[in-house]
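This is the structure I have questions about; it appears just below.
A single protein chain has been removed from this complex, and every other one stays in its place.
For chain A:
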Amino acid sequence: MSDATTPVLELRNVSKVYTIRQGLFAERKSLRAIDDVSLKVERGGVLGLVGESGCGKSTLAKILLGLETPTTGEVLIDGEPVGAQDRRKLARRIQPIFQDPYSSLNPRKSIADIISLPLRVHGIGDAASQDKAVREILDIVGLPARVMNSYPSQMSGGQRQRVAIARALIMKPEIVICDEPTSALDVSVQSQILNLLGELRREFGLTYLFISHNLAVVEHLATRVAVMYLGRIVEEASVAGLFDHARHPYSQALLESVLTPDPALGVPDTQLGAAYPNPIAPPSGCHFHPRCPKALPQCSSVAPRPLTTADGRIECHLFDEEKAEPATA
């Protein structure tokens, strides 16, 4: 089924449309949270997914985890469509680490209960071996065994996130979806968690989809980066390629925002002037054109087509004339 060249994780033309109704008698509107996204992640690779808050990153994560079904398109893990797989089997291959460790741990459960839940749900081992597994994984994520009988409310944000990581890794998954795993944490703790995630990836040969609204966070960990805007992937490139010469004006704006004084705090200030558009009524043509400093006349009417570049893809009229030759910025 799978060989060395099969991407461990692949999305093919995935879209997700939410139907929303504001108020009882208001008409139904559709919100295109994910718009025709195709991505591949190689085994052992780290794909950074970057974009402003509300662009659809978490929705993509939920689709990959099987928590949401895509409206169209398909997700493949090791070449097998996810839709055809059993939820429980899927759970053993792909696990999440969520953004907010204050919300991702059940406050009524002890740490040992939280971490051992996957083992108990899947009936792996007996109570004694589960206890042993919890102790081992606690050691791996850098927590003392005595936290086992504690509750989430007794722990700091960084400790809680370590617990969440332990829970995600205890079944030895192949893929971990990290949805902004550090953005709810203190600045001082963020780098600890990032380093831990890096070490764990090397130790267990994990594949990550690493989501962040901040390019700076992605730089250290990722091998490739996808930039998302209003549900679409507008540029995809290797980390070196994107950080050396980002092509898409949006990627460039994100990169500039990283250089602002305290990029670790909150949403990056993209200095793009116009506010983030309403996803229910996206701008015509290229969704980015109202904020784009380099917009061409056709940008407001014609949607740019996906172009292949030397090390990835881009959707931008600026490069269409050059027939997607590697841009010499």
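Please note the rule applied: contacts are C-beta pairs under 8 Å (C-beta built on N, C-alpha and C of every residue); 3 or more make two chains touch, one makes a residue touch a chain; residues count from 1.
In this section, contacts and distances are computed from a predicted model.
Asks: Of the options "ABC transporter permease", "BLUF domain-containing protein", "Acyl-CoA dehydrogenase" or "NADH-quinone oxidoreductase subunit I", which is the UniProt protein name for the chain that has been left out of view?
Replies: "ABC transporter permease"
Asks: For the chain that's not shown, point to the residue among A:66, A:198, A:283 or A:306 touching it.
Replies: From the options A:66, A:198, A:283 or A:306, the contact with the absent chain belongs to A:66.
Asks: Consider the whole complex, including the chain that is not shown, and state which of A:143, A:209 or A:286 touches that chain.
Replies: The single option touching the absent chain is A:143.
Asks: Touching the hidden chain in the complete assembly: which of A:118, A:241 or A:285 does that?
Replies: Looking across A:118, A:241 or A:285, the contact with the absent chain belongs to A:118.
Asks: In the whole complex, not just what's shown, which of A:28, A:88 or A:202 touches the removed chain?
Replies: Here the residue in touch with the unshown chain is A:88.
Asks: Since one chain isn't shown, list which residues of chain A touch it in the complete complex.
Replies: 62, 65-67, 87-88, 90-92, 94-96, 98-100, 102-109, 117-118, 121-122, 142-144, 146-147, 149-151, 153-159, 162, 164, 167, 186, 188, 192
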